[in-house]
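With one protein chain removed, the remaining protein chains of the complex are shown where they sit.
Chain lettering (A, B and C) follows the sequence in which the chains are written, and residue indices restart at 1 in each chain.
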Amino acid sequence: MVTTRHLPIEEIAGQDATRPQREALCRVVAELAAQGWCQGTGGNFSVTLEREPVRLLITRSGVHKRYLGPGDLMLVGSGGRPVAGETVKPSAEAALHSRIVGTTGAGSVLHVHSVPNTLLGEHFVGKGGFALRGYEMLKGLEGITTHEAEVFVPVLRNSQDMDALSEEVAALLATRPGLRGFLLAGHGLYAWGDSLAQAHRHVEIFEFLFECAARRTRFAPFEG
Amino acid sequence: MVTTRHLPIEEIAGQDATRPQREALCRVVAELAAQGWCQGTGGNFSVTLEREPVRLLITRSGVHKRYLGPGDLMLVGSGGRPVAGETVKPSAEAALHSRIVGTTGAGSVLHVHSVPNTLLGEHFVGKGGFALRGYEMLKGLEGITTHEAEVFVPVLRNSQDMDALSEEVAALLATRPGLRGFLLAGHGLYAWGDSLAQAHRHVEIFEFLFECAARRTRFAPFEG
Amino acid sequence: MVTTRHLPIEEIAGQDATRPQREALCRVVAELAAQGWCQGTGGNFSVTLEREPVRLLITRSGVHKRYLGPGDLMLVGSGGRPVAGETVKPSAEAALHSRIVGTTGAGSVLHVHSVPNTLLGEHFVGKGGFALRGYEMLKGLEGITTHEAEVFVPVLRNSQDMDALSEEVAALLATRPGLRGFLLAGHGLYAWGDSLAQAHRHVEIFEFLFECAARRTRFAPFEG
Partner (left out) sequence: MVTTRHLPIEEIAGQDATRPQREALCRVVAELAAQGWCQGTGGNFSVTLEREPVRLLITRSGVHKRYLGPGDLMLVGSGGRPVAGETVKPSAEAALHSRIVGTTGAGSVLHVHSVPNTLLGEHFVGKGGFALRGYEMLKGLEGITTHEAEVFVPVLRNSQDMDALSEEVAALLATRPGLRGFLLAGHGLYAWGDSLAQAHRHVEIFEFLFECAARRTRFAPFEG
């Protein structure tokens, strides 16, 4: 992880200083895409370069994530705003990434769409979330040491107002310090970890357990 | 995109002028096949070379799409008829591709078979279609900017009479100018976009949402 | 296709004369394995070298099909018996392959296990089979030209007595000359075609439609 406080413009404009992180993130996104979790232009992914102030490498807007390359990533700061020198648009949800990193100190934030996470979010939004318990896989989440733990997965109502959503996410994170992921109803999972590798493991664990839960859920019938 | 009006016989007979588009289409079809959406000889795919008159590169008849190569594509014009010089048969459904391009100006038309799209088409044909709403993935469809939009997916009754089906499709497109896809019952999805890349994204988004809807649908029991 | 009547011992023992067919069959089996249809040591596959008398290249016993190589195939004749010079055991079901080829003149017989075909066979064995109708994919089966056709998929009761099973299959084929596949209950699909490529397409089409049917079937509850 690059930890310099002040990145000269030329190091932001050029990609060389961040090349290892760019390549690492692209490899992880390729894995997530192979799982079917980045269909269409869905999903957005970031790696934290700096926490104070927040500085992230994040996927730019409108790229099909299966074809993501190191040049498709850009630098954003607090509020998800592009740093000086960046000429492309970041993912619409960059503000959420910045807020999560700013509040939790996460090393990476990964947002994926899967059929189970979409259905479960839609189904449980009225209840504000659902709890997973009794699964050994829960121990893969940092901080969980037994299958007898209960992990609550909050579900927030989706919104196109990113600022409002950021505030809601910040409030959620303040009340749940051990949280590693939440759902936006009908929109997907946001998961994070201390590092890119840990965030990636967290996504896989959540998605595995979501599929288990989804196969047991009586979803409201779709009637067209 | 090649935009010449009159292609000399030698440029039709040889493939060189259209090589980039052929290779691009083959790469996309390989991705669709990897998703399981071209099983058997199912599926047909086109890229628009010219809109006025309509001139398309399209998959020829009877090829297993997983093995599609640039030489398996051919040129057709209006009505899906092979241009002068072509010696092989185009996909049976070339007329539908030509009609969609002629009416919408699409840059690419992609037709896939998936288990969810087959089941949903069969199930909702009586109602003429179904609506998808509340899903963030809908924003991946060109023209949709919020998950609160409602996207109607028309379902037409299948037919072996391609001319009649073309007319029905033309009528449908005339009444729904923002349409990006429809289903033929028990037959699959036709989706398109301004470009090959956009059409590909549209297929992925539709198929993702079809799987969500299918997992919530009480299909009529199969009793043999 | 090699059509010599009398293969000298040295041409049987060496593999050179049949190398192209061996490699083609291995490529197809690799595709079937990639679909998850050859789990464990499940599945057996043959290519017809000669029809009169029957002479087939077939997978030998006990090989994990995902790792199948040209050397894992052997020559068998009528009744599935190894030809002179072969030292390994053929698949237990070689007799079925020989019987199907002898009766239908098929160019290739492919036997796969899938979750849908296993469940459907188990479910419909009491009724002797089930019918698929209304699916466009049915047109991928040789001889079917419209989705309005009805294709009956016979289900035979499984047995470890290969001779008895061969007789039953022969009787079935005699009564249904257009047949391209049948199920053995709890055991899987046998499908064939005039060529290896056609047999492969038939397997894909049957399996696609089995998944459609399975998602609509109310299977008897599993109670342990």
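Heads up, the rule we're going with is that a contact is a pair of C-beta atoms (placed from the backbone, for glycine too) under 8 Å apart; a residue touches a chain by one contact, two chains touch by 3 or more.
The structure presented is a predicted model; accordingly, all values stated were derived computationally and were not measured.
For the chain excluded from display, the touched partners among the shown chains of the whole complex are A, C. From the options A:50, A:122 or A:207, the residue with contact to the unseen chain in the full assembly is A:207. Screening A:61, A:78, A:159 or A:217 against the full complex identifies A:217 as the residue touching the chain left out.
In the full complex, chain A makes contact with the omitted chain through residues 31, 35, 124, 127, 129-131, 134-137, 140, 145-148, 197, 200-202, 204-205, 207-208, 211-218. The chain not displayed touches chain C at residues 36, 39-42, 64, 66, 113, 115, 118-119, 122, 158, 160, 184-188, 214, 219-222, 224.
What we mean here is this: only the chains that are shown with their structure count from here on.
Applying the stated touch criterion, the connected components after chain B is left out read A | C. Between chain A and chain B, the superposing rotation on Cα atoms measures out at 90°, rounded to the nearest 5. With centres taken as mean Cα positions, chain B sits 32 Å from chain A.
Look at where the CA atoms of chain A average out and do the same for chain C: the two points lie 46 Å apart. In chain A, no residue touches two or more other chains.
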